[in-house]
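Okay, here's the structure, questions in a sec.
The complex appears here without one of its protein chains, the remainder shown in place.
Order of writing sets the chain letters: A and B. Residues in each chain are counted from 1.
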Amino acid sequence: MSRVTSAFVAALITLILGGFLLGLSLTSEGINLVVGPSTPGKITFLFVGVAIVFVLQYFREHVGRFTTHMRSDQRMELPSFLRSSQQQRIWTMFVIIGLLLFPFLSSRGAVDIATLTLIYVMLGLGLNVVVGLAGLLDLGYVGFYAVGAYTYALLNMYFGVSFWVALPIAGGLAALFGFLLGFPVLRLRGDYLAIVTLGFGEIIRILLNNWTDLTGGPNGIARIPKPTLFGLEFSRRPSEEGATTFHEFFGISYSSEYKVIFLYLMALLLVLLTVYVIRRLIRMPIGRAWEALREDEIACRALGLNPTMIKLGAFTIGASFAGFAGSFFAARQGFISPESFTFIESAIILAIVVLGGMGSQLGVILAAIAMTVLPELAREFDEYRMLLFGLMMVLMMIWRPQGLLPMKRPHMELKRD
Amino acid sequence: MKSIVKKTLIGMSVSAALMGTSLAQADIKIALAGPVSGPVAQYGDMQFIGAEMAIEQINKKGGVNGEKLVGIKYDDACDPKQAVAVANKIVNDDIKFVVGHLCSSSTQPATDIYEDEGIVMVTAASTNPDITLQGYQLIFRTIGLDSLQGPVAGRFVADSIKPKRMAVIHDKQQYGEGIATAVKKTVEESGVDVVMFEGITAGDKDFSALVAKLKRNNVDFVYYGGYHPELGLILRQSAELGLDAQFMGPEGVGNKDISAIAGEASEGLLVTLPPSFELDPKNKGLVDAFEKKNQDPSGPFVMPAYAAVQVMADSMKATGSTDAEEVAEYMHKASFTTPIGDVKYDEKGDLTSFNFVVYNWHADGTKSPAK
Partner (left out) sequence: MSESIYYFLQQIANGLTIGSTYALIAIGYTMVYGIIGMINFAHGEVYMIGTYVAFIALAGLSMLGIDNPFLLIGIALAVSIVVASAYGFSIERVAYRPLRSSKRLIALISAIGMSIFLQNYIRLAQGSRDIAMPSMIKGGFLFGSPEGSHIMISYMQVIIMVTTVLCMVGLTLFITRSRMGRACRACAQDIGMTNLLGINSNNVIAVTFIIGASLAAVAGMLLGLYYGVVNPYIGFIAGLKAFTAAVLGGIGSIPGAMLGGLILGVSESLTGGYLTAEYKDVVAFSLLILILLFMPQGILGKPEVEKI
């Protein structure tokens, strides 16, 4: 086919794709269904799209050269001042100090968004262990997140358990769920595993929704208390007689901001801990085994590694981080219901991992920040958020499956001067 | 890398602070919280046009205590997670009065924050009874509760229909299950035999198994707690599979689309709805004002949102103050004349009375009062 014909065919297909769905719109008139031209904006969009496809297809070779360029293994290098490990350490210290000071310098709304971002960072890091390092596609990650959130909410509601006692239990219980699910299904091949975990996540959500006597069903659980500092509450008045609140203990006047700042600092602490633990894990034999398994399962078996146990390790550890994040989410919200734990949430966490570069911690952290902060900055963007997530997942897989900031193995480098 | 984060976040907070100060300090700010984006944005619009109309008309009459009201929209997309973020932003922007949120699941987590921070909140759309059960002082609504609508429907069934074998079906959502439970309780107190009480999955399309089960149980009356898409399909499949029973539903099914889905089968469906405030002759002038702006005053949340603003403004005038606690205290005591009728609050912040009327639905999407 000549270039013109093939460009023409491509444009025609685009017109078929968009013509019906973008160019026409269905509306109900009374009880009848009528169809009419859609908004001028959509129609313009359609023809611009067709024109773009025509041009791209016509200049296909040039475009091809450009995309190969994109696809090549060029990495976004860290700036030079961050390369040596000593400088890295100094910079990390600076950043941590900055993050610690941040809530005192900014407003309550920003601190709250930052807390939410940190929860997503934790989720992203946890899923990264499963998907990025061990190469197991888990589409039901939100199930473990829900387990964590409901563990804290339910323990508190029925037994008055405080946040700090519930936090390890939530992590442990989510890990237990991960273990119990992982044990039978991890023998499955990759893509079956994805669907089974998806089904599992949905089952957890449906059970939470249907088991009204225990979980409150669709009504959810309200009035989940915020964490305390060694038993000091952050409320205006102590919830029970004889208890002391934070501001009374330190003799300062009450401000509701302390509560928000405290939650942020705790989330920050937990994220730093998560980063540290996972960093250590990656360097340990189990971390190496995860990656080896991701690259070649058969070779691993030949070397005497037990794939099921290694996968199970990744699955369980990943799930426990979701459990921690879940109980933080419950504390931040003060109210949870099953609708916060749908498949879309799993997809967003997966998008964070994919965008960040599977396996790369730094990338995942940046991606989590981008995913939560960008929609806050531009609300109009929110309409298109899921559309762009989907598009980005496809394009990333085609052009940069390794992510924006791919993982780098720790390695030694000779100084060159 | 984390410094980038910090910069972004600091940037954000600076811009938020600037937004806060760009308004003249003398104005009384009212936050309008609800979905601007997302799948239920159309309901959010109803709330926004109602509240904005009230603000506009009050300002035209000289404002409150010599100051102008300013409405600021906050988008929660009906997502509980974003509702908390919105509530925190409202605290941040030092706003003391909120109209919203829309979805009960968004309102619920936000109320905690408002009550704590001394902000008066009036929701014009959230009907879940749990919201006002927490002993809050600053939380109000201008709409009836699910638990009020249920008994109205239940009493109507027990008094006028007297079914022999009744089924109560719900969609396992906060709204539907709440109403269905209330209906079941009321009719059982009057001695009606409820032979089936069952949930379905919202968003499901196939109800043939359910319809066969209803037929087998010889059900002659079905109450459905939920929204119109599912009930429409149940009606349609009942007609196809030859189930001969009378159906009834709450205001959530009272949407023209139900007739499009169910066709002839929607004829004679019973629906409990709030009275159509836009048809009340007393509201004639207001309806004209909406129509002049090319807005539809018939949405179920338009007039309640108008009333929400009005109740707060009237209380501010009466107390001569914009202090949240004083205003709330006055709201608990006083009574107000609004487009939704006379408003009076009980100690929980619920309306002491809110009427629901039973309508007969017709296949062409219209309705008429049932006797």
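In this section, a residue touches a chain if its C-beta (ideal position, glycine included) is under 8 Å from a C-beta of that chain, and two chains touch if they have at least 3 such contacts.
Not measured: the values here are computed from a predicted model.
*Asks:* Identify the residue among A:289, A:314 or A:354 that touches the chain left out of the display.
*Replies:* Only one of A:289, A:314 or A:354 touches the chain omitted from view, namely A:354.
*Asks:* Sort through A:24, A:105 or A:377 and give me the one touching the missing partner chain.
*Replies:* Considering the complete complex, A:24 is the one touching the chain left out.
*Asks:* Considering the complete complex, identify which of A:51, A:206 or A:269 is in touch with the unshown chain.
*Replies:* Checking each option in A:51, A:206 or A:269, the one touching the absent chain turns out to be A:206.
*Asks:* Name every residue on subunit A in touch with the hidden partner chain.
*Replies:* Output for subunit A: 13, 16-17, 20-22, 24-26, 28, 31-35, 38, 42, 131, 135, 137, 139, 184-185, 187-192, 194-196, 198-200, 202-203, 206-207, 210, 298, 343, 347, 350, 354, 383-384, 386-387, 389-394, 396-398, 401.
*Asks:* Mind listing the subunit B residues that contact the chain we can't see here?
*Replies:* 39, 42, 172, 198-201, 203-210, 212-213, 216, 229, 232-233, 236, 240-242, 257, 260-261, 263
Just so it is clear, only the chains that are shown with their structure count from here on.
*Asks:* Which of the residues in subunit A end up touching subunit B in this complex?
*Replies:* Checking each residue of subunit A against subunit B gives 28, 30-33, 91-92, 94-96, 98-99, 102, 105-110, 112-114, 116, 206, 209-210, 212, 217-220, 222-223, 235-236, 256, 260, 329, 332-337, 339-340, 362, 365-366, 369, 373, 376-377, 379-380, 382-383.
*Asks:* Going by the contact rule set out above, which residues of subunit B touch subunit A in the complex?
*Replies:* On the subunit B side, the touching residues are 1-6, 8-10, 12-13, 16-17, 36-38, 75, 77, 80-81, 84-85, 88-89, 91-93, 105, 108-109, 112-113, 116-117, 128, 130, 134, 172-174, 177-178, 199, 201, 256-257, 259-260, 263, 363-365.
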